[in-house]
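Quick one: the structure is below, questions incoming.
With one protein chain removed, the remaining protein chains of the complex are shown where they sit.
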Amino acid sequence: MEWDWAFVIQILPTLLQGVKITILATLLGSIVAAVVGLVIAIVRRSKNRLVSMPMGFVAEFIRGTPLLVQLYFIFYVLPDLGLTLSPLVAGVIGLGLHYGTYTAEVYRAGIENVARGQWEAAKACNLTPFQTWTRIILPQALPPMIPALANYFIAMFKETPLLSAITVLELMNQARSIANYNYRYIEPITLVGAFFLVISLISVIGLRWLERRYGRIG
Amino acid sequence: EDTLDKLKEQGFARIAIANEPPFTAVNPDGTVSGAGPDVARAVFAKLGVKDVVASISEYGAMIPGLQAGRHDAVTAGLFMKPERCNAVAYSEPILCDAEAFLVKKGNPKGFKSYADIAKDASATIGAPGGGTEERLSLEAGVPRDRVIVVPDGQSGLKMLQDGRIDVYSLPVLSINDLAKKANDPNIEVVAPVVGAPVYCDGAAFRKNDTALRDAFDKVLAEMKTSGEFAKIIEPYGFSAQAAMSTTREKLCAAK
Amino acid sequence: MGQWGGYLQLILDGALVTIKLTLMGSALALVMAFLAGLGRLSHFAALRWLATTYIEFFRGTSIFVQLFWAYFVLPLLGLSLTPLQAGVLALGLNVGAYGAEVVRGAVKSIGKEQYEACIALNFNRWQSLRHIILPQAVVLMLPTFGNNAIELLKASSVVSLISLADMTFQAQVVRAQTGSTLVPFLTILILYFAMASVISFAIRGLERYMTRGLDGVRT
Amino acid sequence: MAPANAAPTIEINGISKSFGSFKVLDELSFKVAPREKLALIGPSGSGKTTILRILMTLEGIDSGDILIEGDNLYRMPANGGLRPANEQHLHKMRTKIGMVFQLFNLFPHKSVIDNVTLAPMLTKGVRQAEAERHAMELLEMVGLADKAKAMPAQLSGGQKQRVAIARALALSPKIMLFDEVTSALDPELVEEVLNVLWRLCAETDMTMLLVTHEMGFAHDFADRILFFDRGRIVEEGKPEEIFRHPKQERTQTFLKKIIAAGHRV
Partner (left out) sequence: MAPANAAPTIEINGISKSFGSFKVLDELSFKVAPREKLALIGPSGSGKTTILRILMTLEGIDSGDILIEGDNLYRMPANGGLRPANEQHLHKMRTKIGMVFQLFNLFPHKSVIDNVTLAPMLTKGVRQAEAERHAMELLEMVGLADKAKAMPAQLSGGQKQRVAIARALALSPKIMLFDEVTSALDPELVEEVLNVLWRLCAETDMTMLLVTHEMGFAHDFADRILFFDRGRIVEEGKPEEIFRHPKQERTQTFLKKIIAAGHRV
């Protein structure tokens, strides 16, 4: 089968529709992952083992099982339990939960990176635990985490094609629809690969910049 | 090299199926049944190919898979349409069916045809990816983003029940089978869809495997006259008469 | 309830495919990780360039896209693969690209003084690598390799989308047959987690085994 | 100088503290009078830091009681009896105590003035303008008014420590704890910090506990000296008594060693 440029030009606008969804899913997923990871990290630090241990297990479980199956689970099982999410929302939650277990590790390392004296100084200043977290610890812990977090967001971006399995019409799904409709796979799939490659290479450059700017943990 | 000889030698033919009863089905023990594979198995046996090995595939992936040499034939209710006839070599018709809708009880939006769905700007329709129903929806003017590609029948049923789609469309017999299994008083079947023709599938072969196709046709024709054909497909609800009253030539020429 | 037995059997058949994919994919990934990781450290610019291209390409494009490409596009270019071969190829090459960076990092982290001792003892480059550098570097690679193997196990579920009857695929089949969604998916989630636990357990054991006698030398 | 017979500001009654199986403090008791300046000296590992950390509630105790102005630090009244203090109780008690650390522990992401204003604004609800006015007074006192906008990373060690002192003072504690506040400083920077302590001593009526290896300073500064060894008080008394006529052999050897190491007394 030959590469057909006319066909490429014909399908490009449709593929760009998918690009929009892919980027949207990545952005929303990153936000969810950033928040979920923080929650996991803070709960796992709790001295109350009745709280920290189950959270540890849940996080390990999510990390140890495939995102694809989790997406199916969220999309098809949750409605039986009374929660019907739109495909995109289900996908974003799946991405966010899954990558939240990774960002939690980044937060953990970042928090441990803050000198112990800072906790003690905060106590000597009589700050409450909440004030200590929001005013003292996180403002110091977050900047060095940024590159590591960005790294996972890039990884997440590369997994968004999985959302096609729960009918989200992102780039990969658009490409497959085009392929199915025209019986031509070579152009759509290759274009998707090229798109991911280009974005990834650009983001690697961005990541280096972040690492220079904010340093690196771990 | 002759494909039939090769199949005889290796003792089996690789067929693509879809797991969409009653066209194709996978039993709990993993064996394959359904009208399509049963016919294929019988024809291949008479051709001297002892067995068929099935792999489940999306509709959209079947023709590329065939072209890529992953399958020797597609026997999955892949209805004959002119574009497909260009891409593969079909046998004479085997399984015929009209299209149907699965909708919520009472058909609240009153859908009777694909055009009705196109007209309702909020309606979404589920269909198998790369299947006839997806194409019919798009051709009737339903925009791409309202045609939800559903991986399999059970997912389609579930998405309808969960309110994620308004209509799920498959051939009549498939929808009936699905509705019967679901046993859900809140859904109902609309059949046949107005304006959608009755389609027939055939076994699809690689474009250059016409020799194999012709051999297949010859046996198939014998089975049709002997009544053996009807005995295989009618228990599944298909009409042998429908398949015998039309031809590949007609179906491939239809516009 | 008798039929659940049959369905469970189906899922276990799938588990076998998943295990096979993971083992074969990991083996390929391991080979690629060392080839490309050492390639990037090579004296020869051409080798370095080749390794870098491989690494950036496979890390840059999504595993999902790679799988589809291997399955649908490669045959059109004249290389036809079974779903299993396509799965092993895509998984192995993808994870191998990540592993290459692990190999490179571990080798580079071995102190310069070990290389100098090798020169002083007149080892050639290959002997230094084979007997001195790699044995120490492998210990450092193990934990990350373990994580990579788990990532590979998880990524293997994607092959269900190219019709390879792995565990996720069989769960879909069972779901289509029974109409029950919760049971098959919960079952395979637990099975995946069990497999991942086995991997990390095995790696920890291996790490303990390989670091015996080295206490206090490496962190 | 504090009247020795006033009700004590701090009363420590038989406290013990172990880390694992290692007993750091062993049934320790002593009192500190209002406005008293108390210096804690003793060999490394004798538990001096631990006492300050316990008073600052950075470390709990295993047994015994601590009273701050008559209120129990680690226990709170609850229907008739006493029960372990909760966070509210500790929060209330901590308002009376400030601490300056050996390694300053400034907040590196906040400017000098923000370091000083943060605690009053957050814990006492002081308004920003008022907090900054007070902070500038304090920075003036420690001689760093011109550095208000600087970030901690731009300061020398001595300057950092003076900011840390201003920060602790901003909460106007009754009791100030100083843990070897000069020992992380380059020798030429020690003086500037000690000068600030002198001013504090002269101008405020806080009760002060000071752990130090600067024997000369302890001598001039303290009303009373406690000499520790292995979690117990070996000797206590006025600076002259301790430094010129130590009674215990342990104290004598310690002071000899310190002098040999070049510390002035």
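Think of it as A, B, C and D in the order they're written, each chain with its own count starting at 1.
Basically, a contact is a pair of C-beta atoms (placed from the backbone, for glycine too) under 8 Å apart; a residue touches a chain by one contact, two chains touch by 3 or more.
Keep in mind it's a predicted model, so treat the numbers as computed, not measured.
J.: Determine which of the presented chains are touched by the chain that is not presented, and list them.
T.: The chain that is not shown is in contact with C.
J.: Taking the full complex into account, find the residue in C:Thr18, C:Ser62 or C:Gln136 that is in contact with the omitted chain.
T.: Counting the whole complex, the residue in contact with the absent chain is C:Gln136.
J.: Looking at the full complex, which residue from C:Thr53, C:Thr82, C:Ser109 or C:Asn124 touches the chain that isn't shown here?
T.: C:Asn124
J.: Spell out the interface residues on chain C facing the chain that's missing from view.
T.: Here the touching residues of chain C are 113-114, 116-117, 119-124, 127, 131-132, 135-136, 139, 213-218.
Just so we're on the same page, only the chains that are shown with their structure count from here on.
J.: Drop chain A from the picture, leave everything else in place, and list the groups of chains that still touch each other.
T.: Result with chain A masked: B, C | D.
J.: Please indicate which chain is farthest from chain D, where distance is taken between mean Cα coordinates of the chains.
T.: B
J.: Return the chain label for which the distance between chain Cα mean and whole-protein Cα mean is smallest.
T.: Given all protein C-alpha atoms shown, the central chain works out to be A.
J.: Weigh A-D against A-C on C-beta contact pairs and write down the one with more.
T.: When A-C is set beside A-D, the one with more contacts is A-C.
J.: I'd like the Å distance between the centres of chain C and chain D, where a centre is the mean of that chain's Cα atoms.
T.: Result: the chain centres lie 56 Å from each other.
J.: Need the CA-centroid distance for the pair chain A / chain C, whole Å please.
T.: 21
J.: Per the centroid of Cα atoms for each chain, what is the distance between chain B and chain D, given in Å?
T.: The computed centroid separation for chain B versus chain D comes out at 84 Å.
J.: For chain B, what residues touch not just one other chain but two or more?
T.: 58, 61, 64, 67, 151, 158
J.: Enumerate the residues of chain D that touch no fewer than two other chains.
T.: Chain D, residues with two or more chain partners: not present.
J.: Strictly by the criterion at the top, what is the full list of touching chain pairs?
T.: So, checking each combination of chains, I get A-B, A-C, A-D, B-C as the touching pairs.
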